[in-house]
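The complex is shown incomplete by one protein chain, all other protein chains being positioned as in the whole.
This part shows chain A:
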Amino acid sequence: MMTVAVTAISSPLLLHSQGPNRQLLQWKRNEKRRLPTKVAGSGVITAGFELKPPPYSLDALEPHMSRETLDYHWGKHYRTYIENLNKQIVGTDLDALSLEEVVLLSYNRGNMLPAFNNAAQAWNHEFFWESIQPGGGGKPTGELLRLIERDFGSFEEFLERFKSAAASNFGSGWTWLAYKANRLEVANAVNPLPKEEDKKLVIVKTPNAVNPLVWDYSPLLTIDTWEHAYYLDFENRRAEYINTFMEKLVSWETVNTRLEAAMVRATQREQEGTYTEEEANPDDEEPEVYLDSDIDVSEVD
């Protein structure tokens, strides 16, 4: 009589957690909140996330990503995540928060609250549209290229690893290039002050709606490998989709801008002393760590 949801994974290994969410929210609170909008007819003012159009028209990515795909992917899938999210959070504590805040809070250390899937997918898709552009592709330049070469050996080596991660992400999910300014190798850890050499670019693949925000990484680039992202244009040929994405679509400008912002943020946090040794180790114990063993995150080194 019971409907059972099965996951082929063991339950999360919980040591304790200082609540990285609390620290993350401290600086994210500075980010712009959405403005409340009036709901027609009901007289009730409520905040609602809006469906943002991509920064190009729906046919502008042809022939590499068809207008038909954008019509469905943006016009149906993404729209539905936003609409369902709004319905889910109206009148709750999550209602007045920014999208990032909703994602972080509803992630709930891996024990996701109902709003997480919609919130994270709303965030991921907006990030995805902005990761691509008409006439995209080519190679990155400047600081971004320097860091890619430093952390992956060469741009070609990075490309191979990124493509391989995206191709091998079984089921639905995303592959990311992210900037990680954490000392520890484990996700979700309370982060002691990172040194320069701890800060680096990483490739991460995530399942379903999960994204690297939840581990306090700064996402720089993403590719959507849910089948709905490529089925109309490539059917089962995911590898071809990934090649096209890298060669013709990726917006290195945007990635570069995001990297600059991520590096500035990391510096600011250090200066503000968001990480303090006392806070992390109140009783001189080992740093408290929450291990997300229920999420198969492969950080591709």
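The rule is short, and it goes like this: contacts are C-beta pairs under 8 Å (C-beta built on N, C-alpha and C of every residue); 3 or more make two chains touch, one makes a residue touch a chain; residues count from 1.
We take it that contacts and distances are computed from a predicted model.
**Q** Looking only at the UniProt record of the hidden chain, which name from "Superoxide dismutase", "ATP synthase subunit d, mitochondrial", "GPTC1 protein" or "Cytoplasmic tRNA 2-thiolation protein 2" is the right one?
**A** For the chain missing from the view, the UniProt record says "Superoxide dismutase".
**Q** Which listed residue, A:113, A:232 or A:263, touches the chain dropped from view?
**A** Of the candidates A:113, A:232 or A:263, A:232 is in touch with the missing chain.
**Q** For the chain that got dropped from the picture, name the residues of chain A it touches.
**A** 1-10, 72, 76-77, 80, 117, 170-173, 207-209, 226-228, 231-232, 235-236
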